[in-house]
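All protein chains but one are shown at their positions in the complex.
In order of appearance the chains are A and B, and numbering begins at 1 in each one.
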Amino acid sequence: MTFLSVRDLVKHFPIKRGVFGKVSGQVRAVDGVSFDVAPGETLALVGESGCGKSTTGRAVLRLIEPTSGKVEFDGNDVLALGASDLRRLRRKMQIVFQDPFSSLNPRMSIGAIVREGLTIHNLAEGSAADARVKQLLEEVGLRPEYSSRYPHEFSGGQRQRVGIARALSVEPTFIVCDEPVSALDVSVQAQVVNLLQDLQRDRGLAYLFIAHDLSVVEHIADRVAVMYLGHIVEMADVDALYTTPIMPYTQALLSAVPAPDPGVKRERILLTGDVPSPANPPSGCVFHPRCQHPARDASCAVIIPPLEEKAPGHWAACIKQPPTTVSWESQKSVGGTNPPDFFLPRAALHRSIDTTSAH
Amino acid sequence: MTSPLLELDNLHTFFYTDTGVARAVDGVSFHVGAGETVGVVGESGCGKSVTALSILRLIRAPGRVEQGSAIRFEGKDLLGLSEREMQRIRGNRIAMVFQEPMTALNPVFTVGDQIAEVARIHANMSKKDAAVKAVEMLRLVGIPAPEQRATEYPHQLSGGMRQRVVIAMALVMNPALVIADEPTTALDVTIQAQILELLADLTKRLGTSILLITHDLGVVAENCSRVIVMYAGEVVEEAATVDLFARAHHPYTEGLLGAMPRVGGTAERLATIPGTVPPPTNWPDGCRFRERCMYAWERCATEHPPLYQIGGGHTSRCHLAVEPERRAHPHTPIAAAIGASAA
Partner (left out) sequence: MASAPPSIRVPASSVRQRLRSDSRFWIGLSTLGIIILIALFARFLAPYDPNAQLDISSLHSQAPSLAHPMGTDTFSRDVLSRLIYGAQISLTISLAAVAIAMTFGTLVGAVAGYLGGVIDAILMRLVDAASSIPTLLLLIVVIALWDEIGVVFLTLLIAGVAWFTVSRLVRAETLAVRDADFIVAARALGMPSWRILARHVLPNVVGPAIVAATLAIGNVILLEAGLSYLGIGVRPPTASWGSIIQEGAERVSDLWWLTLFPGLAILVTVFACNALGDALRDALDPRQLLASLGDETVQHTR
C-alpha cells in the first residue's frame, strides 16, 4: 500500500466578475497532477511562480478543497473523509510554511503555539505538555527558556524553527514543506535545511518539499517533480533529473541557475517570453509555445501529453520524446509533421563544461 | 591612474532609534570604476542596502549619514551638494533599480508615462519627444510591441516585464552608474537569467557601471568583475571575483560559500555558520565575526581588525592575514559552544 498517492488532482479557482459575482472563467491552478510518495522519502515539487506547486501541497492536505481527483494517505481516502475523521488524520500530515512572519500568531507565545497541537488532540496536559513543548523546542535547536517569548522577538530562521516544532508536536509521518527556506538568508537556510534532514532521519518523516531554488532541492530531495502551469512535466530521481533532464523546460530551468563559481560557464537556454496566465493556458501541451524541441509541431498544440516513463524511474510529459504511448499515427491525424525524436542537448547540463565536481 | 567613477570613503550611516543608535554602515570604503560591474554581497543586517540608499542620499530620519563620510562621484562629494543638485543627479547620472518592481512603479500611471517623466525632468524634453523616447527605451530592454506596452499600466505586465520597465527608466538618461539593489530576487529563476543577461548586455554597450547588491553568490560569480563582502556594517573582504571564489580569505566568506547548496555539489550536510548577526545597536568589540568564527583567538577579542592587504587587490578584515598559521587550528566557534540559539 502506498503511503501517499495522488491521482489526477485538479483545482480550479473561479474568476468572479460583476456585481453578482458571475463566474467568467477559471484559474486552472492545478490541472491533473499525479504522484506517489513513499514513507521516509523526500519528493520535491519545483517550478516557478504560478505553476501550482503551493496549491498542490495544500490540496493534498485538504486545506484547499480540490475540484476533483483522489488523494490516498495511509489507506484513507482523504477527500472523502468526514470532519472528525479528517481531524484525526491531520495529526499524521502537517505543513511548514514559507513566510516566517505570517505563519505564527503574533499574539501567542511560542510555547503556546507549539502546545496547541498537544491540547487539541489530547496528547498531553499540564506539566507533561510543558515538558513536551520544551523537548520539541530543543529538538529544533531553540532554547526552551524562550517558550514564553513572542514571535516578533525572534529572527526569521528561529520563527521557522518554531513552525517546524509546531508541526512536529502532533507526531506526523508526512510533512508538506511549502518553500520553507525561500525567505531566509543563505547561512540560515543551511541551518534549517540541515535540521529538516536530521528530523527526517531521526523520525522517519516523508516530505513533499515545495521549492523554486534548484540548488536546495538537489541537496535535500530523493525524487523531483517539475511543474509548469498546473501540470507535472517531468519526474525522476534527483540524480537523473539533474544530469539528464529530458524536458526542454527542465533544461532551461537548470541552465538558468547561477553557479557560484566563476569558472563554470553555463550555456544558457533562454526561454523567450513570459509564462502564460493559468487562467488562459495554451491548448494541448501547455509548454508548446515556448518549446525548443526539434520535433515540435502542430500536434503539440492539440494533444495533451500524458506523463510517461521515458527511462526507468524517469517520467516526462512529451509526445515527441520516445518512448511514447501516443502513436505517431494519432499525432499525424491532428496535423503532426515531425515524428517523435530523442532530444537531449548537452549544452543544458550543468556538469558538461565544468569538470571539477566529482559526482 | 584615473580616479574612479564612484568612491566611498569611510561612510558611516547611523539610525537613532529609541532602542539605541544602530550603526548600520560603520566605516565602509570602496570604489567603482568606469564600465565596471561590482557586486556587494551580504546577508540581512549587513548594511548593503543602507549603503546604496546613502549614496543617493535617500536616508531619512531617524537615519543620518555621519560627518567624516565622503561619497565622491565623478570627483564631486555628493554629501556636500544641495538637495536641488542631488535631484539633478538622481535618475540622471546615477540611477537605482530596486528589488520589487511592483512598488517601484506608480500603479496609476502608464509605464510609458513613467519612463517619459524621467526624460522630461532631466532632459527637458517635450511631451511628444519624451513619449517617443519611452517607446525606444522599451524596445531597448527587449519588450515586444513597445508602442502598445507603453500605454499599459504596471499591473497589466508580468514581474519580469515590470523589472525591464524599471531598468528602462534607470537607463533613459544614460547614467554613468546604476545601483541595482537585489534586482532579480523577486523574480523566477528563468526570468532572472533574462534580466541579468539584459543588464550585462546593455551596460557593455552603453559603458555603464553597475553596483550590484545581492545576497546570491551565484549571481555575483556570473556578472561581477569584483566583489565586496559586507558583514555587520563593514566591508570584510574585497577581491576580483575569480580570486574570491578560488581563494576566499575571510572566515565569513568561507562560511557563505560552504553554506550554499550548489547544483552538482557533493556535500552531505551544508556547512553552517553558527550563531546570528549581532544587533547593529551593539556591535561587539574586536572582530565582529569573532563569536561565529572557527579560527578566532585572543587577539580577535581585543583588536578590531583593519582591512589587510592580501595582494593583487584582495583585502580582508581578518587577523589571519598577519597570523596565517592560526588557520591550521580550527575550533568550535564560541556561538556553537555555548549553545546559543540557532539563527
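In this text, a residue touches a chain if its C-beta (ideal position, glycine included) is under 8 Å from a C-beta of that chain, and two chains touch if they have at least 3 such contacts.
All of these numbers come straight from a predicted model, not from anything done at the bench.
Undergrad: For the chain left out of this view, which of A:T42, A:T55, A:S155 or A:S299 touches it?
TA: A:S155
Undergrad: From the list B:S69, B:T110, B:T203 or B:T276, which touches the chain that is not on show?
TA: Checking the options B:S69, B:T110, B:T203 or B:T276, the one contacting the hidden chain is B:T276.
Undergrad: Considering the whole complex, which of A:F35, A:F73 or A:F97 touches the chain not shown?
TA: Checking the options A:F35, A:F73 or A:F97, the one contacting the hidden chain is A:F97.
Undergrad: If the missing chain were put back, which residues of subunit A would it touch?
TA: The list for subunit A reads 49, 58, 61, 63, 86-88, 90-91, 94-95, 97-100, 102-108, 116-117, 120-121, 143, 146, 149-150, 152-156, 158, 163, 166, 170, 182-185, 212.
In the analysis below, only the chains that are shown with their structure count from here on.
Undergrad: Any idea how many Å lie between the Cα centroids of subunit A and subunit B?
TA: Here the centre of subunit B sits 31 Å away from the centre of subunit A.
Undergrad: Considering the complex alone, what residue numbers of subunit A touch subunit B?
TA: 48-49, 141-143, 146, 155-158, 161, 185-191, 193-195, 197, 212-216, 218-220, 242, 252-263, 268, 270-271, 273-275, 350-351, 354, 357-359
Undergrad: Given the complex with subunit A, which residues does subunit B contribute to the contact?
TA: 43-44, 144, 158-161, 188-194, 196-197, 215-222, 241-242, 245, 255-257, 259-267, 269-273, 276, 339, 341-343
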